[in-house]
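Right, chain A next:
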Amino acid sequence: MILNYLSLSVILFCLGILGVISRRNVFTVFMAIELMLNAANLAFVTLARLHESMDGHVLALMVMAVAAAEAALALAVVILLHKHKGKLDTNVFSLLKG
Partner candidate 1 sequence: MTSTLLFFGFGLLSVLGALGLILFRHPMNGAMSFVVTLISLAGLYALLSAKLIFAIQLIVYAGAIMSLILFIIMFLNIQESDLPVESGRWFYLAGGTAVIAPIAILLLKVVKTLPGGDTVIVGGEFGGVKGVGVLLFREWLLPFEIVSILLLVALVGAVVLAGKREVKR
Partner candidate 2 sequence: MPDIILSIMIFVPISTGLLLLLVPAGKEAARGVGLVVSVIVVLLSLKLFFSFSGAAATFEFAQKIPLIDSLGISYSLGVDGISLLVLMAAATLFPMVYLLFKSREKGYYSNLLIVQGAMIGAVCASDMVLFYIFWEVMLLPIFFMIGFYGGPNRLAATLKITIYTIAGSLLMLASIAYIGVAYHAQTGQWSFDMANLAQMSLSGSTATLAFIGFMIAFAIKIPLFPFHTWLPDAYTEAPTGATFVLSAIMAKIGIYAVIRFVVPVFAEGMTNYGLLLAYAGVIGMIYCGVTALAQKDFKRMLAFSSASHMGVIAIGIFCMNVQALTGTLYQVVAHATSTGVLFLLLGIIEERMETRNIEDLGGVAYKAPVFALFFAVAMLASVGLPGTSGFIGEFLIILGAVKFNVTIAVLTGTTLIVGVCYMLWMFQRVFFEKNNQKTETFQDLTLIETLTILPIIILIIFMGIFPQPFIQKITPAAEHHTARHQAASGSSVHLADNRVLQISDKQEKD
């Protein structure tokens, strides 16, 4: 039963990866990353349940905090980019290459 939770988290994690590599919309990409972190959180909580120790919960809390911080910065960047190009397409920003 526990394993199903973990499998679910793995699936969500992989869906997150899929979102990152298959989408060009900045928002979607960031939310996909959030999804990956959430998957990790699910796993933490599940393992806490499995190990009967609450460390997992603390870890999940920490991850949430980090996720929040990242989200804040990410959104700032999104605004920045939108100011520049008025677009949310990651492929628009490819001046640096070669």
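Candidate entries met the following condition: all candidates are chains of the complex that A comes from, given by their letters.
By our rule, a contact is a pair of C-beta atoms (placed from the backbone, for glycine too) under 8 Å apart; a residue touches a chain by one contact, two chains touch by 3 or more; residues count from 1.
As the structure is a prediction and not an experimental result, all values here were calculated from the model.
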### Query
Given the candidates 1 or 2, which is the one that touches chain A in this complex?
1
### Query
Any idea which chain A residues touch candidate 1 in the complex?
1-8, 10-19, 21-25, 27-28, 30-32, 34-35, 38, 41-42, 45-46, 48-50, 52, 54-58, 60-62, 64-73, 75-80, 82, 86-92
